[in-house]
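Okay, handing you the structure first.
Just one protein chain is left out here, and the rest sit where they should.
Chain naming follows the written order as A, B and C, and within any one chain the residues start at number 1.
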Amino acid sequence: MRFTLTDDQREIQRTARDLLANRSSFEKVRAAAEQGPDEALWRELCELGWPGIAVAEAHGGQGLGAVELAVLLEELGYACAATPFLGTVLAAAAIEHAGSDAQRERWLPGLAAGELRGALGAPGELMPDAPGANVVVVVDLAQRTAAVADADAVEPVQTIDPTRRYGRAPAGGEPLEGDAGPAIDRALVAVSAELVGLAQRALDMSVEYVKERKQFGVPVGTFQAVQHRAAQMLLDVEGGRSAALYAAWTADADPQRLPLAAAMAKAWASDAGRSATASAIQLHGGIGFTWEADVHWLFKRAQLDSAFLGAGAAHRARVTALTRPT
Amino acid sequence: MRFTLTDDQREIQRTARDLLANRSSFEKVRAAAEQGPDEALWRELCELGWPGIAVAEAHGGQGLGAVELAVLLEELGYACAATPFLGTVLAAAAIEHAGSDAQRERWLPGLAAGELRGALGAPGELMPDAPGANVVVVVDLAQRTAAVADADAVEPVQTIDPTRRYGRAPAGGEPLEGDAGPAIDRALVAVSAELVGLAQRALDMSVEYVKERKQFGVPVGTFQAVQHRAAQMLLDVEGGRSAALYAAWTADADPQRLPLAAAMAKAWASDAGRSATASAIQLHGGIGFTWEADVHWLFKRAQLDSAFLGAGAAHRARVTALTRPT
Amino acid sequence: MDLSYTERERAFRDELREWLAANPPGERPQGEEADYAWRRDWQRRLHEGGWAGVHWPVEYGGRGASLMETAIFFEELGRARAPLPANVLGLLLGGPTLMVWGTEEQKDRYLPPILSAQEIWCQGFSEPDAGSDLAALKTRARRDGDGWVVSGQKVWTSGAQFSKWCMLVARTDPDVPKHKGLTYFLMDMEQEAVQVRPLVQITGEADFNELFVEEARIPDENVIGGVGNGWKVALTTLMNERAGLGFFLQVRLRQLLDELVEQAAASGALDDPRVADRLGDLHVRTEILRLTAYRGLSAIEQYGQPGPEGSLVKWLWSDTNQMLTQLAADVVGPEALTAGRPWAYELLRARGNSIEGGTTEILKNIVAERVLGLPRAR
Partner (left out) sequence: MDLSYTERERAFRDELREWLAANPPGERPQGEEADYAWRRDWQRRLHEGGWAGVHWPVEYGGRGASLMETAIFFEELGRARAPLPANVLGLLLGGPTLMVWGTEEQKDRYLPPILSAQEIWCQGFSEPDAGSDLAALKTRARRDGDGWVVSGQKVWTSGAQFSKWCMLVARTDPDVPKHKGLTYFLMDMEQEAVQVRPLVQITGEADFNELFVEEARIPDENVIGGVGNGWKVALTTLMNERAGLGFFLQVRLRQLLDELVEQAAASGALDDPRVADRLGDLHVRTEILRLTAYRGLSAIEQYGQPGPEGSLVKWLWSDTNQMLTQLAADVVGPEALTAGRPWAYELLRARGNSIEGGTTEILKNIVAERVLGLPRAR
């Protein structure tokens, strides 16, 4: 039993962290909030093959797994990057795991290469990356079915997170023939990983700030209330990381455990993401409440991610249902 | 609008506080835990006419109101006093507000004088002061009806709070003919007031302790985490006091508002009582976890009071139901 | 204890309700300038009706309302969905501070245009590096002839762009420690030396500003309470900070809650016992907030000082408002996260509640030290 990342996985993590630190500063994030997704960054990610990281090699992907995808998504969350990555990998996962051979052949190579953009979500709900997507997968969370909807029918919605485009898609479309359960669960894991990244960034920014910022003549980081809040954020982050990595591992290695593991990860990450990013605002004091402090981007995306495919309560209910004694 | 107590009410409060400080030290509470209720104290309370404080003069009481009763109960909670006071005043309130004239004449003078002991509760649940009670009122919380059960049928139960005798009574008995709703609501207010007293004592003991106790060379009360926990306890206490006093006032002055006010008071006080007394243990550190520190008496009684006639969740549900838009 | 209104309070409330019914505030207009104009107009109407300075003594043009009546005033204002008067800082802070510390000339000169909204006031206490710590402020004023020359930077000054006067605390003696050597000035905002920059919040709006003061001039007669006495004068201002306003905010909270319950009932979400539980909790908190605020007023009225409950109100309010607006995101659905929608605005705006007007951390410290008497935190 080995919970640490392999050398290859750590290499992916390091590469992503370095690349995004250089290419996706908050300056870029702010610009994207005004002008739409960061197309230059997206091209770069496509060149690296990231959109296809978890797609089988037979379909043009890199043939790595859900763990590698989770590692990337955590880093993209950490950077609060403004690309259509999330939607694209979720659509790809749905088609790969619930589509027919023909559907896979039709869409996967394009999605894996980033030539097609994707989105996934429940009909009528806020769907990330839906405007501009070529492959829009609508899922029925209760029935655990999925279909590819008419991309032109997507209606854009401006949310509180302008660094990502959101839209609403109608129900219906070309059904994916397989059980969409695993695809939905993989989506839960992916967005949980992004939430962990957001929370980690919120923590790192806060730690840095409270070390420097002085009040009453001392760094505010010496106040026990500040320390304890930061400690709580670490628990939020690390608990989410344990759950997201575990769930990602089950997706490929022990799929029977995926439904419960995914529900656990999303239940924790939904609440932890909200709470850690709100704490970051609080720890930044008045500054944290201003536009220019940038922590609000994390809070806003965490709010959207939290609600996406069901917030904490929905997944806690599912955890209880799945573990109910028979 | 005047939320402060009248001079008379403050006089009752002061008398009770002084008397109980002298007569109901924790030494007495500990003794009662071994040997049963403090009969000497109970006699003294009866001589002062306390059991009849809210009973009409026509029935042998003092003809004061629910506010005065709440004031007394808060003080009895503060002292964690071991007497059958709570059960007796709850039974009296039920008979006064839901009984027939004949039932009032039969039981109220004895209860008001403390010659009869009473108890009230739901059948099958833990009923405070039931063993040894002469007048056992069983209430149906859903139907809001009440009956006087066979006192001999009470089955004693040893709870985690040995400073009060508990028992279980069966359903059925001689019905009280009126609507038992107000009687139940008055019981909720009364036990909320006791919870406020328990929480206040927990706070006072903790404040005293953390001022004296030193760790790392300074009083632990200088640690912000300790300060903030104590502040939270104050919020628990004062919020509960606001709600309990308001609800007590509505009982006599604005009975239409009593059901909602009583549910609010019990919802808050149930959680606040648990939380403040648990915090007192934590603030006392290792000592707080020992039998001789005495804070556990507050925690244990708060647990029983909290569950009595429904814990927080039951009353929050009722608050929502009562305020539901039509 | 008597929680019914007195005859006088009831009469006050009835008269006010009647007046508000006859003078509806209208709908909040879009845009900051328009919103401000609306609020100034609203204050003028209040003033004409004799309602602008309800809590001011009659001798200063007020109504001489009791604390309880003032609370009722703000509650009713909230209930009528009226805005706060444009010069709320002048009315609540500036006026009362002048009444305590001002000379007769100052009172004559400044009080009437506060009431009539002719001259709007703002508050220049906070600084970027001082935060909650007034004693650490750096804005300096040096003597120059028969006046003062002030330089420094202030932050969180709401309404600065519309203000004529700024209640400015500056350091006049750098050689004495901390809160000694501060002086309280009235600074004329209409001079080149004072630049106002809007401070955009996470909501995208700018309720606050930064103030850049570069050699601004203040004549001697605009010192309030004497040179070097600024700490004490500022405390008077701060002590008035939340008087009354709390009741306005609490009514807003109640309205938001009612709104959320309505929507939950309409959508069926209220039938989910988990939602009902959370909403029940919010109801309890909101009511306890109101009751506790009234308890605080009663204590002041009767004993001349607030009881322990007074310090808890702002903290409980900000917690509850944050819980409420976050719950809305779960109950209302996409609407609550859609840009420009009321719930989305409230969700973001609420994050400031636990920071503005004293962070929750500071408030808890104050409760622990001043109310519970714990030794000073280190």
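Observations on the model:
Note that in this section a contact is a pair of C-beta atoms (placed from the backbone, for glycine too) under 8 Å apart; a residue touches a chain by one contact, two chains touch by 3 or more.
Small disclaimer: the values here were computed from a predicted structure and weren't measured.
Although one chain is omitted from the display, it touches the following shown chains in the full assembly: A, B, C. Contact with the chain that does not appear here is found for just one residue of B:V29, B:A112, B:V226 or B:A276, B:V226. Only one of the listed residues, B:Q9, B:S24, B:T159 or B:S242, touches the absent chain: B:T159. One of A:T6, A:Q35 or A:Q158 touches the chain omitted from the figure, and that residue is A:T6.
With the whole complex as reference, residues 272-274, 277, 378 of chain C touch the missing chain.
Residues of chain B that touch the chain left out of view are 124-126, 157-162, 168, 213-217, 223, 225-226, 274, 278, 281-282, 285-286, 288-292, 296, 299-300, 303-304, 306-307, 311, 313.
The missing chain lies against chain A, touching residues 1-6, 9, 67, 203, 207, 210-211, 218-219, 221-224, 226-228, 230-232, 234-235, 238-239, 241-243, 245-246, 249-250, 253-254, 264, 267-268, 313, 315-321, 323-325.
We adopt the following convention: only the chains that are shown with their structure count from here on.
Counting C-beta pairs in contact, the pair that comes out ahead of the other among B-C and A-C is B-C. Annotation: 50 Å between the Cα-based centres of chain A and chain B.
In chain B, the positions touching at least two other chains are 223-224, 228. Shown for chain C are the residues in touch with two or more other chains, namely 361, 364, 377.
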